[in-house]
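All protein chains but one are shown in place.
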Amino acid sequence: MPEPIIELQGVYRDFKKGREVVPVLQDINFAINKLEFLCLVGESGCGKTTTGKIICGLLPPSSGTIHFEGQDIATLRGAEKRRHRRNVQIIHQDPYASLNPTQTVSEMLGYPLLAHRLVNGRRGTDSRVKELLDLVDLTPVEDFIDKYPHQLSGGQRQRVSIARALTTEPSVIVADESVSMVDVSIRIGLLQMMMDLRDRLNVTIVFITHDLALAKYFAWDGRIGVMYLGRLVEIGATQQIIAAPQHPYTKVLLSAIPEPDPQKTRSKQHIQLRSEDIPRLTELPPGCSFHPRCPWYVPGACDVAVPQLAQPAQSLVDTKVACVPLERGDKLVLHDS
Amino acid sequence: MSDLSPETVLRVDDLSIVYRTDRGDVRATNNVSFDLKRGEAMALIGESGSGKTTISLALIRKLPKNAVVTNGHILYQHKNKVQDVLGLSRRQLRGFRWNDCAMVFQGAQNAFNPVLKIRKQFEDTARAHGWTDKDAIRKRALSLLELVRLDPERVYESFPHELSGGMKQRTLLALGVLLNPQVVILDEPTTALDILTQRAIIDVLNDMQRQLLFSIIFISHDLSLAAEMADTVATVYAGEIVEIGGVDDIFYRSLHPYTYGLLTSVPTLDHAQDVLQSIPGSPPNLIAPPSGCKFHPRCSFASDQCQVEGPLLELGRETHLAACWHKDRLLASRKEVV
Partner (left out) sequence: MLNDQQPLATNRQLPATNMSLMAAQLYDSLLKIYRNYTVRVFLQAIITIWAVMTLTFVLVRLMPGNPVDVLVEQILTNEGISYQEAYERVAASFNIDSDATPLDQYFQWLGDLLRLDLGISITSPGTKVIDEIARFLPWTVFAVGSGLLISFVLGIFAGMPMAYYRGSKLDHILSFFSSFSTGVPNYIWGLLIIIVPGIAWRWFDIGALRGTYDAGLTPGLNAEFILSALEHAALPVFTYVIAILGTWMLSMKSSTTGVLNEDYVNVAEARGLKERTVISSYVGRNAALPLFTQLTISIGFVLSSGVVVEEIFVYWGIGHHLFQSITVRDYTSLQGVVLLLTAAIVFSNLFADLTYGLLDPRVRVSGEK
């Protein structure tokens, strides 16, 4: 039985934009299991980054609860709250923006160590910094320890920000688009290093990306959660989702992405959307938010009820989907466009 | 010059470009040569800083001020007339731009003047190239906007900020072919767009090329896009074309370890697990590039020869060229794996 380390229940999050209220997340329910590879994917504005921030406790939900190791994080105070902060770390997308340009690598890693009293004295700090750099494959360590961010390449900077996240010995790391700004040729190396960290340090990694192929590689033995306009629309085992996506949005997404193989990508069937316009979060359509674009839209059903994330009636796999016709056990029928 | 075959619309011949900077000369493009045929779609793939954008900017002579073309020609053939783009006068160059060769830059978000309506920007473009009849411009513009699947009347009378990112990108594509250019350069045409918008742009581009029969040079770091759209693929590394060939040759029978390395570092959506590997090291500093083959510090096939002598781009198979001393070893090693 998988043991959840973080659990989100009925999480909503609104943002105020002028006088408008933007519902960025609506009714998010899922658990992150200990040591699993979980990937959240979706297009811009789907709420994946906000979900990441909420998991880390950087942002409180508007309503709903987040449990970390069985404890509601909203009830944590003082030392417990600090422990949670240390335990769940986030790595940002842009290593340029997230590293202080005036600090050397050793300062960047040393300060949090000292601030959280995780090491003793100068010698302890030095040896821990070297250990961390070694963990993220920045070797020989001496070459990097006194460098400033601008003296490092994009990939190296991202490794430093990973090392910084590791200073507090977290049990969960949220990696938000952590490799998307890195060149193709070194992207996979970074990802593999992060995947190795799980076994070496017993850390659970949640990977947030817009790139489904990358998600598939990262979470091959884990799970993928697909988000659309603030809701989780499908979550299940990666191999299931890639081979047999259930939710219409996931199907369309997978069919739209070109493949790095000329013959495959040219013969790929692209499912046509009914509309290319993405609804604004402030003017979401009634019922399922995807229904105005959905090729399998069922009038009178999809535009009425908001679908709940659940296992479809006659499904043999444990993928959960938020889709009204699937919920009822109907077969999806393609619309004539 | 006269050996240009009638199908060749553009020939880049031994082009070298240097950026003069305070820290030294950056050799951004070195002895680059290729031919672009009529109706052909060519992809320049490579990492950021590889020099692919420099090559494309040189084609319309829009290089930054500190760039110097140190060698080479860019020949453009249209209606049996051959011109060297690098030798055009200011006036000729202005006429050449957009009318013969249009460039759709990366990031269409800011490609339009925010204070002018789309209509005005179409009209400005057409008038600068001698069109006078407003109605004719309008008719052509509306038909192109329809071709890129937009609501033509509405978009034509809009201000840029009233359009979404994907709509702007499509409008820019329509504007790009307004004057019926022979060559359209696309710089990262789908980067920064959402997946479904990317799909729409790719489909629109394919439609447009089928109907208007122009040639495309597109620059991308996205191999999947190249696989889907290109007829020919050129791999650019450290300012050089290290491999060029038909899309199938490049993807299924690559001869250069760098191209192969790129291909094995890209995840797929196949139903099987990917076995991937990054290329070790990072791209070279172009102020002081490595000796010999510039890829040798990162290459697992590198020998002593590679450190000393740079390989030339030469024929590997029919129309498939690669610059590598060890083409055979790469092929042999791949047979073992398969």
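Chains here go by letter, A and B, matching the order in which they are written, and residues are numbered from 1 within each.
Just so it is clear, a contact is a pair of C-beta atoms (placed from the backbone, for glycine too) under 8 Å apart; a residue touches a chain by one contact, two chains touch by 3 or more.
Bear in mind that the values here come from a model prediction, so they are computed numbers and not experimental data.
For the omitted chain, the shown partners it touches in the full complex are B. Within the full complex, the residue among B:34, B:76, B:105 or B:156 touching the omitted chain is B:105.
One of B:14, B:133 or B:162 touches the chain omitted from the figure, and that residue is B:162. Touching the chain that is not shown, out of B:69, B:128 or B:212: B:128 (per the contact rule at the top).
The missing chain, though absent from the display, is touched by one residue of B:20, B:94, B:154 or B:271; that residue is B:94. Seen from chain B, the chain kept out of the figure touches residues 60, 62, 93-99, 102-103, 105, 107, 109-116, 124-125, 128-129, 159, 161-162, 172, 175.
Note that in this section only the chains that are shown with their structure count from here on.
Per-chain Cα centroids separate chain A from chain B by 32 Å. Listing the residues of chain A that touch chain B in their complex gives 43-44, 153, 155-156, 183-190, 192, 210-214, 216-217, 220, 239, 242-243, 252-254, 256-266, 270, 273, 276-278.
Within the complex formed with chain A, the chain B residues making contact are 47-48, 149, 164, 166, 194-200, 202-203, 221-225, 227-228, 247-248, 251-252, 261-263, 265-271, 273-274, 276-280, 282-283.
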